[in-house]
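Report on one structure; see the data block that follows.
Removed from the display is one protein chain of the complex; every other protein chain stays in position.
Moving on, here comes chain A:
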Amino acid sequence: MTTTEPSGVRRGLDAQTLEELRQIGARYPQARSGLLPMLHLVQSVEGQVTAEGIEACAQILGISAAEVAGVATFYTMYKRRPVGDYYVGVCTNTLCAVMGGDAIVERLEEHLGIGNDETTPDDGTGRTITLEHVECNAACDYAPVVMVNWEFMDNMDPASATRLVDDLRAGAEVRSTRGPRICTWREAERVLAGFNDGLADEGPAAGPATLVGLRTARANGWRAPEASTSSDDADNEADPAGDKQDSNDGNDSRGGK
């Protein structure tokens, strides 16, 4: 049983998937380097890391299934049980936990009626949610942080997190605070396998916390020092740090915020 969805996500280890697995290996000087993205692709088509997926990777790379399984069980993003359409990861490392991550997990477990690393049953909508607490996701200035299919949902609280999962289950449009409309977990895994979905231009360059320092610098007229002009005339006009003296340099997207 093999189908291809509009997003390009395929289901099943068909001939094309096997070909894509080989393509991943071919990106590297040594094909085994491709094993991590290959396993992401397996998850995209199988909804988890399956025994068949492990066997396929092993055959393509000419290593044992045990070696592939050893890798698949080492990394937390690889799942040995079916994952829902929306993987909701709540950061409960210290800073997010203290700022409210623990309260968010508690509320979501109660609201969804599931525990950590469990998936909601299909309520007829066809949309399921897997809930897990995750470690630091490098967004501490937006704490507490929730990840949905590895997209940032910044500055959450129990109420907004509850609305988030309700919207996901209802099929409403949910956008990452710093990214595009949330895709499915399988679609996300395909991107992680190196097959770009063309959504890079969605969302902002940066969220507000990212820009706090820059905006403070702009407001106060603080800049990096000018480069000395003696070293290389040809390059000074392009000096990335030195062009702030004249903020009206034709690039009106900068300096005036």
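Brief remarks on what is shown
Just so it is clear, a residue touches a chain if its C-beta (ideal position, glycine included) is under 8 Å from a C-beta of that chain, and two chains touch if they have at least 3 such contacts; residues count from 1.
Convention: contacts and distances are computed from a predicted model.
Look at the chain that isn't drawn here: its UniProt entry, checked against "Electron transfer flavoprotein subunit alpha", "Thiolase domain-containing protein", "NADH-quinone oxidoreductase subunit F" or "Peptide/nickel transport system substrate-binding protein", names it "NADH-quinone oxidoreductase subunit F". Among the residues A:T17, A:S44, A:T128 or A:S176, only A:S176 touches the chain that is left out of the figure. The chain not shown here is touched by just one of A:L13, A:M147 or A:V174, and that residue is A:M147. Residue A:M99 is the one among A:I54, A:M99, A:L112 or A:L131 that touches the chain missing from this view.
Although one chain is not shown, part of chain A still touches it, namely residues 27-30, 32-37, 39-40, 61, 70-71, 74-78, 89, 92-95, 97-100, 102-103, 134-144, 147, 149-152, 155, 157-158, 176, 178-180, 188, 191-194, 196-197, 199-203, 205-218, 220, 222-228, 231-232, 234-235, 238-244, 251, 253-254, 257.
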